[in-house]
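All protein chains but one are shown at their positions in the complex.
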Amino acid sequence: MNDSEQAQAPRPRPRRSPYALLVALVLVEVLLGGGSLAAAAVGSQLQQPEQPEGCTKPNRTLQLHAVELPRDPATNQIRLGYGFRPDAASYPGPTIEMSRGECLAITLHNHVPAATLAQLRTDPEHPLGVSLHVHGVKYTQLSDGTVHSQSFVPPGESRTYTWFAKKRDNRTGSQGTAGYWWYHDHVVGGPHGTQGLGAGLFGGVVVRRPGDPKPDRTYVTAFGDRQTINLRRGDATDTCDQQNPQPGPTCLVARQGEKVEFIVIGIGNDMHTFHLHGHSWADTRTGLIDNNGVMADSIPIIDNKTLGPGDSFGFQVTAGDSVGPGHWMLHCHMQFHSDAGMSTTVHVLDETGAMMPGHEPGDQPGGQPAPDGGGGHQHN
Amino acid sequence: MNDSEQAQAPRPRPRRSPYALLVALVLVEVLLGGGSLAAAAVGSQLQQPEQPEGCTKPNRTLQLHAVELPRDPATNQIRLGYGFRPDAASYPGPTIEMSRGECLAITLHNHVPAATLAQLRTDPEHPLGVSLHVHGVKYTQLSDGTVHSQSFVPPGESRTYTWFAKKRDNRTGSQGTAGYWWYHDHVVGGPHGTQGLGAGLFGGVVVRRPGDPKPDRTYVTAFGDRQTINLRRGDATDTCDQQNPQPGPTCLVARQGEKVEFIVIGIGNDMHTFHLHGHSWADTRTGLIDNNGVMADSIPIIDNKTLGPGDSFGFQVTAGDSVGPGHWMLHCHMQFHSDAGMSTTVHVLDETGAMMPGHEPGDQPGGQPAPDGGGGHQHN
Partner (left out) sequence: MNDSEQAQAPRPRPRRSPYALLVALVLVEVLLGGGSLAAAAVGSQLQQPEQPEGCTKPNRTLQLHAVELPRDPATNQIRLGYGFRPDAASYPGPTIEMSRGECLAITLHNHVPAATLAQLRTDPEHPLGVSLHVHGVKYTQLSDGTVHSQSFVPPGESRTYTWFAKKRDNRTGSQGTAGYWWYHDHVVGGPHGTQGLGAGLFGGVVVRRPGDPKPDRTYVTAFGDRQTINLRRGDATDTCDQQNPQPGPTCLVARQGEKVEFIVIGIGNDMHTFHLHGHSWADTRTGLIDNNGVMADSIPIIDNKTLGPGDSFGFQVTAGDSVGPGHWMLHCHMQFHSDAGMSTTVHVLDETGAMMPGHEPGDQPGGQPAPDGGGGHQHN
């Protein structure tokens, strides 16, 4: 399905008739003059723009694949993931990094079986598909990723979404897009993608402006329902091997002194509070304060932040800054959430790359222990 | 009831005896000297000021009417509203706009039948009345709108409240009042006005300082209990007619390029997250960043914001900026809230005033469909 086909496609809810652009010409009541919003329209003006204003042609392309993953070992829930390759899909999906000013065309390929998508919907009239809805950057309705705009991808098909990391424009008041955002499905199961999100179809986005500091490592931590971090809880949140930790969604690790970036996302139905031990950040766009001005001292420094569904924020810290290496807890500070396993560890290695003693996969409170202790190896 | 009568009025809870101002003179223990807060008092000093300091005389007056409206068609709940005229009451009530420095005298007329107010209380000793409690601007206890200060209006009576949009004063540390606020009842049903709020007695307030940009349109969206936006959900949140949309609490519409202001209010018992598709704003007092300074780049740009009861914020966006016309969803990002109908649409018309095809009243997910599809007209 390409964009020109899309413009002619029937609406997904068959009980309503397809629209034709020119029909409006016949039906509109001509309402001109002060105070009235509606006015005569010509058909050509009703066409939706394909690209956001300012992006005449995308200057980068990406392929993104939505696939079904093995079910969650603890809960047997369906898991879906996005990946730059079908065999590399994960939840969260890959972090998408953009430079301010960049216009990115992302082609989403839907490999998720129709039967799986059908299982995730409750309304049999709801269309089958996956989509890409993004926060913060600019996109037209054709890249909204919603049902009503028909900007989703049926099983086996593809669709290109255009994201524009627009610069702030002080003349027009346009506020710019640099910051920490996220992308997610908006159609699986229902018109808000609740089932797609809950199955794993989400990932982090960061738009950097020139001068923003680059981190050594970036981790996404999505706080979600059932007291989950990245849809896992308890032992499953932290599978780091003490001898050879492999950074990833379930192994948050850095050497002392590295600049570590966190992208924090709220998904699902619950409120959470993100707390990191031993480290704090400024409550700014980047988590940093980069000058000495008087106003800089007005900015709160925090180590705990309320997070609702749809919220995202990010920050950088220097791993172990002043506090040294160790196993630093990262948890929801809602007590019953942390007690139920919404807690993991940021392992700050010493400068030689050695992990402090005292960690075994399976140390997190609550949740379900990994069957074999995370690999069955012996240490300590 | 005027203010001097008010000062002598009996306390609303008859189990306690009325107080007289001079009694304090007799009873107080004289406690002078370091560390002690309490001291000898003379009766004249115990009188409450009628006007906030800095407002010697109100420079504008308003009449505000609290009335009973038809019950909610979907739930049969009692609905109350404020209006500048009794026949123009609505929920939310009218937005009250002030200029910084202004002192506003608002006379509230209580037209709500005593029987209705009696129905909304659970404690038969609780007084009957409506009130006006405002956030952010300055007022004395006589304009607090609470039971304990007796600043409420019994059925059939009137009372004048004084609000002062005080300027920031750097000498005293007084923080100023410019911003997005709200007003609401604080006495219907109980000492916190929970039933008054839930019935519709609330509205937006904006205090502008010189230089604040003026919007072309202002919409209030109150996020409340039972997954409601402005106390409606699903189809009832959006009654816009495609051919002739009439802006109002259930029709959010703007032409491409118009400056649209949103006043967002949290009411009730639940947390929510306000999300708008295609548009973002700065997390500042106005939603705008109006200079190029280094600190400006510290301010987060957001398109999703956590909102608790009592919170209010506001922002301006340029409708369709960069993203073009369309039906842009505005919803709570708590997934079960949006799925249950806490979702509406901001209709961005093209520059000629035509609405994109694809909208019918009744397109919102969840909630209760409008009986006749919002007017029974045919389009598309």
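In this document, chain identifiers A and B correspond to the written order of the chains, with residue numbering beginning at 1 in each.
In the analysis below, a contact is a pair of C-beta atoms (placed from the backbone, for glycine too) under 8 Å apart; a residue touches a chain by one contact, two chains touch by 3 or more.
Worth saying up front: this structure is predicted, and the values here are computed from it rather than measured.
Within the complete assembly, B:D144 is the residue of B:D144, B:E261, B:D321 or B:E360 that touches the hidden chain.
Of the listed positions B:A66, B:V264, B:I289 or B:L349, the one in contact with the omitted chain in the full complex is B:I289.
Within the whole complex, the absent chain has one touching residue among B:L80, B:V153 or B:A178, and that is B:A178.
Checked against the hidden chain, the listed residues B:T306, B:S322 or B:T345 yield one contact partner: B:T306.
Listed by residue number, the positions of chain B touching the unshown chain are 11, 16-17, 19-21, 23-24, 27-29, 31, 36-42, 45-46, 48-49, 52-54, 133, 135-136, 138-141, 144, 146, 148-149, 164, 166, 168, 170, 172-179, 190-192, 194, 197-198, 209, 211, 266-269, 271, 282, 284-286, 289-291, 293, 295-296, 299, 306-313.
Against the chain not shown here, chain A presents residues 213, 243-245, 247, 253-255, 259, 271-273, 275, 277-278, 280-282, 287-292, 294-295, 297-307, 316, 318, 321-329, 331, 333-339, 343, 349-358, 360, 363, 365, 378-380.
Here is the rule we go by: only the chains that are shown with their structure count from here on.
Measuring from the averaged C-alpha position of chain A to that of chain B gives a distance of 33 Å.
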